Each structure stands twice: as C-alpha cells, then as structure tokens.
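Sending over a structure as structure tokens; questions will come in a sec.
Every protein chain except one is present and positioned as in the full complex.
== subunit A ==
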Amino acid sequence: MCYFSRIWSVLYPIFVNRIMGRITQIQSMSLHDGPGIRTTVFTKGCNMRCAWCHNPETWSSKLQIQFLKNKCIDCKACYPSATTSDFTPSLLVRPNQYSISESITIAESCYTGALEVVGKDVYVDELLKTIEKDREFFDESGGGITISGGEPLLQAEFVIEVFKKCKQKGIHTAIESNLHSNSEIVKKVAEYTDLFMVDIKLWDSEKHKKWTGLGNELVLENIKLLNVLGKKLMIRTPVVPGVNDNVEELSSIAKFVNELDCLETYELLPYHSLGNGKYIALGMENEITKFDQISKSHFDYLQDEMALLCKKFKKN
C-alpha cells in the first residue's frame, strides 16, 4: 500500500463515521443458529469464562495468534532472521514473548495456515456486503443474520449498527448473548433484534459464578426485561456432566422460562467434547477443564423431565 492510501484508510472512517467491530469468523449457511439459513458472525471478546467453552478464541478482545501444528511443514519461513535457533513458531502464542504486531508480521510469512491471526476488524458496511451475499437464501428460508460470540453486547454499538442496517434491508436479525449486560444496552439492541438466543447455564447464582466467572442475576433480569418488551426468546441450557446434569438444577430453569410469554423454545444442549485443539493452538492449555461426555440415555431422561415442566420445550 502506498503512503497516501495508508493515510486515507485511517482518515476515511473518521470522516464518514464508520463503525468497526472485532470478529473471529463469519460462517455462512449456518443451520443451527436461529430460523432458516443464516450467516453467523462471531464477535471477539467475552465477559464470561465458561469452563466448557468450545470457542476460547472468542474470550479475549485482543488479536491473538494461533499455531496449528498439524499444518506446519517446518519450512522455517516464519523464523525471524535476528532470533537465535531456539525459535519455534509455537512461541508466538505464548504471552509476552513477542508483541502482537511483531507476531502478526511473523505470521504473515506463513503460507500454510499453520500460523494465523485470530481476530479481524471489520467495518459495518463491509460486513453487510458479505451478509448480503446470501440474501436470496435468507428470503427463501426465512433466515437472516445471527451475531454470536464471544459476547456481542460488549460491542453493542457495532451490533446496533449492523442490525439497524439489516432491518432497513428487511433481513431477520438474531443475537446469541449471555445477557450479562447493562439493561440500557439490552434495550437499545432489542430495538433492532428479532430474536434473542440466551443460555441460562445454571440456576444457582453462586454455582453460575463458579463455572462462568459471573453470577446470573443480571442475566435473569434482562430475560425478564426482554419478555416485557415482547421480544422473542429462545432459551437454552448446555448440559454439562458434573455441572448441571441433574433434574433439580434444570427444573428451576424450566419453571422460570415456562412463565415467559415470549418464549419461543426452551432446549437442552448436550455437552460434546470437541477436544482441546483450540486451547492448545492458542497457548491456553492452562484454561482447559475436562468434562465427561453426557450419555444419550441420561440426556434423553433430562429432556423428558423438562418437557413435563415447560410447554415450549424442544427436544433435540
């Protein structure tokens, strides 16, 4: 890029007040993040730390480097010339070894995808262009956009702007949020949101705090708020062995959601161990918590019990 285009790329957004968001990924043809065929945008940065999380790359709001060992062909192209022979690409994912800008420059020399920058800043209008590529599929299937995370409400301004534009274009909007957020923000986002998909992970706030890092009072308050606002709600509970895989814990949640007029569905989602690859690739091995796989028979039993308590219960 020449000098002037660089300057222009910095100044232009300021002139036109372009809003930017930090995301990890855009997944088209998403089939399980709301109705119809959807495009799901994963934002980067989360205020919770659920011990069973499958997406640790969305925790930090900072750019990160990931190293996928299986893609490394040991070509040494990433080895900074100045460093000594004790360099290995996996060092880039360790905190404090290299600054992020140094790491990004090094990662760019990797052509195999072994070293990659996790996180990307996108302007709303750029994102809209990508989303609109699947417009015809949304229209035919009743789908649309879902913003997921991480926690999207940490970037509320971005979410509002994206949804506002989507609504202007007649695109259905859904958000997957933990709702641990200021109620004013929730209200503002709700203005442009057709559907909220929210987890109630545990009923007991202390346990909630133990397993996610935060209590659930705010979550429940915001769910009630959205219900009053008449917003469609899909509530889910991820069922994790040793955490909440018992009827006592789940039935309190089921009873609570059963009272919500705007509840579309309540679901249990079985915990699947997808391995620890992502944690390792990001140098986050210390954060790994091991859980057992939930048995199908036990999960079915829990589903049957919840179906008795909640009339909008949806079996998986």
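FYI, a contact is a pair of C-beta atoms (placed from the backbone, for glycine too) under 8 Å apart; a residue touches a chain by one contact, two chains touch by 3 or more; residues count from 1.
What we mean here is this: contacts and distances are computed from a predicted model.
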item: Chain not present in the shown complex, as UniProt names it (candidates "Extracellular solute-binding protein", "Formate acetyltransferase", "ABC transporter permease" or "histidine kinase"); value: "Formate acetyltransferase"
item: Of A:Ile37, A:Ala107 or A:Val122, the residue in touch with the unshown chain; value: A:Ile37
item: Contacting the left-out chain in the complete assembly, out of A:Asn55, A:Ser90, A:Ser141 or A:Thr289; value: A:Ser141
item: Touch with the omitted chain, as defined above, among A:Ser28, A:Thr88, A:Thr105 or A:Ser295; value: A:Ser28
item: Interface residues of subunit A (partner: the chain not displayed); value: 25-29, 31-32, 36-37, 73-75, 77, 111-113, 133-134, 136-137, 140-141, 143
